[in-house]
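Encoded as structure tokens, here's the structure I'll be asking about.
Heads up, one of the protein chains got dropped from this complex, but the rest are sitting where they should.
What follows is subunit A.
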Amino acid sequence: MAARPGAWLQGKAIRRTQALSSSANTRSSTPQVVSTSSTIFGGGVREADGSERIAEYFSMDDKCPVCESERYLNPKLRLLVSSCYHKMHATLYGPTISCIDTKFTLGPAPCPICGKILRKLAFMHQTFEDLTVEREIAIRRRISKDFNKRRDDFPDLKSYNDYLEWVEEITFNLLNDIDVPQTEARIAEYKKENSNLIELNHQREHAYLRALREQEEYERKEKEQRAFELRKAEEEEREEQEQNKRSIIAKLETSDKDPTKIIAKAKKANALKLANARAASALRSNADVLRSRAAQSFDVPDVPHVPLQDDYYAYDDMFKLKEGPYNDFFSDAVRKDREGIMRGGGYMIEEAWERAIRFAVAGLDIPPLRGLDDPQHKLDISGDVIMA
């Protein structure tokens, strides 16, 4: 089955599946993910790129636990997972008859492994190598469908967190098969009590998704519109230049003035026109962008961050920095430095001013010491300082 080395040199098409199996022969245990459509079977997780396809788990070691057929012999082998989380093989095409077809075509039948009654349509894709992950996702999906309360539905954060913890407890019980009947009873009770709210939150969710989609659609259209306008403007510009050229040539033909002068004049007029048009368009697009951004942004009040909290008083009530610059010849060189070399590293003259003024008011009111009430410094016999 392996592609002959050099086949691509002879211009032969190498089929993707062949390349896949040949590379997989060398490292047969490498798990791979192939994508299939999700039209028939449930389960699985959407791919991250936002497409509708579902990633399906796929490995060279796959083996149907019921009929023992392996991928090595049957590369088209496809395993599906039952609702009791047992794998079974379902070749949807090709000559082999699949286990699922043989067992479940005639209606519900017991699982050959655990004996639970299964239906053909209840088989799902496998996305993850570990089937417990698959199961957890299914359970969480089911729980989140009903337990969809939001933070707004609670009076305070504490009760919301309690609710989240309670939901997590139920999920945990279901996942680990602890007190399943009681848990199911709790779920049913909750559903009955909160059916109105659940329905409301569903609608809210739908509305939110719809708004999101509309927003995306609007942005896409706007982008298209902008691109179209840009193209149109370029087209017009080109045409105009063509026109100018033609008019210059016509003038040169008809008039008897100095040709260089005519050309210079025409060029000057042209440049002016171009500059005006550009400025107008730039202005408009900037304004548009700003407007759309303002429409999008949510007004989230943010608590101001105080990086340093200490017990120091910095004389803030004793001075107030002047609005606008000070008349200060002392810092002229720094402020007039056009290259900004002197302000390298983020030097801000306002901070230097603030520090200076803080120094000017610091300790203005401290009376000097009088008399002999100051601490004596200890000295040893040789007159040297004794360090504390």
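Note that contacts are C-beta pairs under 8 Å (C-beta built on N, C-alpha and C of every residue); 3 or more make two chains touch, one makes a residue touch a chain; residues count from 1.
One rule holds for everything that comes next: contacts and distances are computed from a predicted model.
Its UniProt record calls the unshown chain "Cyclin-like protein", which is the correct pick from "Glycosylphosphatidylinositol anchor attachment 1 protein", "Putative exosome complex component RRP41", "Cyclin-like protein" or "Signal peptidase complex catalytic subunit Sec11p".
Note that of A:176, A:260 or A:327, the residue touching the chain absent from this view is A:327. Check A:107, A:181, A:340 or A:371 against the missing chain and you find that the one touching it is A:371.
Annotation for subunit A: contacts to the undisplayed chain at residues 306, 308-309, 311-322, 326-330, 353, 355-374, 376-377, 379, 381-385, 387-388.
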